[in-house]
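The structure appears below as structure tokens.
Heads up, one of the protein chains got dropped from this complex, but the rest are sitting where they should.
When the chains are written out, they are named A and B in that same order, and each has its own residue count from 1.
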Amino acid sequence: MKDTGLVKIDLIFEKIDVKELLIKAFKMSDEAIVQEVITSGLKGRGGAGFPTGLKWKFAAFEKEQEKYVVCNADEGEPGTFKDREILERVPEKVYAGMAIAGKAIGAKVGIIYLRDEYRYMLPELQSLLDEFHKSIKEIGYDFTLEYRLGSGAYICGEESALFESIEGKRGEPRNKPPFPTVNGVFGKPTVINNVETLVTALMVVKIGGAEYSKMGTPDSPGSKVFSVSGDTPNPGIYELEMGMTVQKFVDEFGDGDTKAVQVGGAAGFCVPRKRFADTIIGFEGVPTGGSMKLFNSTRSMYNVLHNYLDFFVEESCGQCTPCRVGCQQLLKGISLVKKGEIKATYLNDLSKLAETMRLASKCGLGQSVGNAFNSIVDNFREEIVY
Amino acid sequence: MYQLGNLVQELSDKYGRDRASLMPILQCIVKKHNYLTDEAMVEVAKELDLSAAEVYGTASFYSFLDTEERGRFVIRVCRTISCSMKGKEDIMQTLEDLLKIEVGDTTADKQFTLLETNCIGWCHKAPAMLINDMPYTELTEDKVIEIIKEYMQK
Partner (left out) sequence: MVTLKINNKEVSVPKGATILDAARKLDIHIPVLCHHEDLCVAGNCRVCVVEQKGSMALVASCARPAEEGMDIMTNTMRVRSARRHIVELLLAEHRSDCTKCHRNMNCELQKVANDYSIGEHIFLDLVEDHDYFVDRSSPSFIKDDSKCIRCQRCVRTCEQLQYVSAIAVAHKGAEQKISSFHDRPMSHVVCTNCGQCVNRCPTAALVEKTYIDQVWDAIYDPNTHVVVQTAPAVRVALGEALGLDAGARVTGKMVAALKQMGIDSVLDTDFTADLTIMEEGTELLVRLKKALVDGDKEISLPMFTSCSPGWIKFIEHRYPKYLPNLSTCKSPQQMFGALAKTFYADKRKLDPAKVVSVSIMPCTAKKFEADRPEMRSSGYKDVDFVLTTRELGMMIKQAGINFDTLEEARYDSIMGDSTGAAVIFGATGGVMEAALRTAYEIVTGREVPFENLNIKPVRGLEGVKEASVKIEGCVDDWKFLEGAELKVAIAHGLTNADKVMKAVRDGKAEYHFVEIMACPGGCIGGGGQPIPTNQEIRQLRVDAIYEEDEQMVLRKSHENPEVIAIYKEFLGEPNGHKAHELLHTHYVEREAY
């Protein structure tokens, strides 16, 4: 196990000459761009971690004339706010990343799906986008971007639900396959990447895939932006090399009394103190879209779990049985166990239910509710029961 | 209730009349009037050749596309984990006392509606809330009182 330690990086927020980088990128062949991203080993920074280069390659392979690049700016995972920071501080890098993705796959149009909670940024973002359109025209490249807004639905962060929303429908995830690279928004081949992924890909093109992959671990190459919150003296945004242990993270950000870290938000995993030292933050350990929440000993993990389940009961799209009804069952179940109205052993039935939700739900939301549930119930059972 | 006028036709002219225009049109109506009346949804259905039930079904999916009457200023207090840990309950209590309404309600003068919402992406500056589009963070009871008083002047 490689522990990279806690290494601060400045890649995402680094101010660069975007126009110069685009000129360089547009001189590269499409295949060369895709290859750089593949070489970098970059995996999607939204949380699911699909290899970005591969995604681009699949979309590039499709013969359709009409293709899309979609930027997923529907950041809604509890505890995540890094995409907002990125859009606030370096939006031109997001636009440039989309343009490069567009070139790599042969798309002339990009859509940025921005959550309604971030609408306050739109006037500024739109005027910067107008400037970007001007500058890309000067370079002589044909690519246009537009904003589409969400309207308060966590599930629209799921890629196919996001497409449905752009198409004017309820944000209900689709059956997969077909995957977005074949059948994405408006039924066309689509590359959909998270805000941070697009900026990272841009920086990969700048510094080279091989250089990028020197950071991090073989399973989790590179660096990533973490949103740190909860019981910490230093909440905020930090770009760190991938592959540190939770212990190293807690050493830096903890308040000296950290009993658990929720890695990956409500859909992520709860790591208890006893596992800090041997748990890597990354795809070989606990993956995260960036949400890192610290809990100290004053917190009740029952309340934490209750809060997460409240969230899911409301934010499940409701179409598939395991997720819609399962979330309600888990919430009602822990509440009644806590009140002592049903036996504590009922938690075992609920753990099995969480497993069914993981196996049988239609999309990533339902599949990941069990992560938080089981990792909290397994490690803090006494707090649920008493 | 508000006067709809030609708003839906204008928006349909601007965004087009295919299904993909539904969200922008509904969002613009809500941006302007804070909620969707039945009349507005029927008008949208007419313009886009959809059934009114489909428009309602879509609108009701999205928390920010309210189909019940809302005030001029819609306050959405984040209730998700960080804000909950950092005193969201106190903030809510302050707002309820100040506006003399309970969460979910609208003031009699139709100026304020008080709601809860899920994570709005300000966990490091919790507790946080939105008033219409504007986020307010690192809230304290005093700060809330100050903010609301300012809105009361508007």
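To be clear about the criterion, a residue touches a chain if its C-beta (ideal position, glycine included) is under 8 Å from a C-beta of that chain, and two chains touch if they have at least 3 such contacts.
These figures come from a predicted structure and were not determined experimentally.
J.: Considering all chains of the complex, which shown ones does the missing chain contact?
T.: Within the full complex, the chain left out of view touches A, B.
J.: Taking the entire complex into account, which one of A:Asp30, A:Glu64, A:Glu167 or A:Glu314 touches the absent chain?
T.: A:Glu314
J.: For the chain left off this view, which of B:Thr67, B:Thr80 or B:Thr117 is in contact with it?
T.: Counting the whole complex, the residue in contact with the absent chain is B:Thr67.
J.: Quick one: say which of A:Ala153, A:Ala267 or A:Val286 touches the chain that got left out.
T.: Of all options in A:Ala153, A:Ala267 or A:Val286, contact with the hidden chain holds for A:Ala153.
J.: Go through chain B and note every residue touching the omitted chain.
T.: Counting only chain B, the missing chain is touched by 38, 41-42, 45-46, 50-58, 60-61, 67.
J.: Applying the definition given at the start, please give the residues of chain A touching the unseen chain.
T.: Residues in contact with the chain left out: 153, 155, 170, 172, 175, 177, 312-322, 324-329, 332-333, 336, 342, 349, 352-353, 356, 358-362, 367.
Simple rule for what comes next: only the chains that are shown with their structure count from here on.
J.: Roughly how many whole angstrom separate the Cα centroids of chain A and chain B?
T.: Once rounded, the distance between the two centres reads 26 Å.
J.: Going by the contact rule at the top, pick out the chain A residues touching chain B in the complex.
T.: 75-81, 83-84, 115-120, 148-154, 165-171, 186, 227-231, 235-237, 262, 266, 291, 293, 299, 303-304, 307-308, 310-311, 314-315, 317
J.: Spell out the part of chain B that touches chain A in their complex, as residue ranges.
T.: Residues 18-24, 26-27, 30, 57-58, 61-65, 79-82, 84-85, 117-126, 130, 133-135 of chain B touch chain A in their complex.
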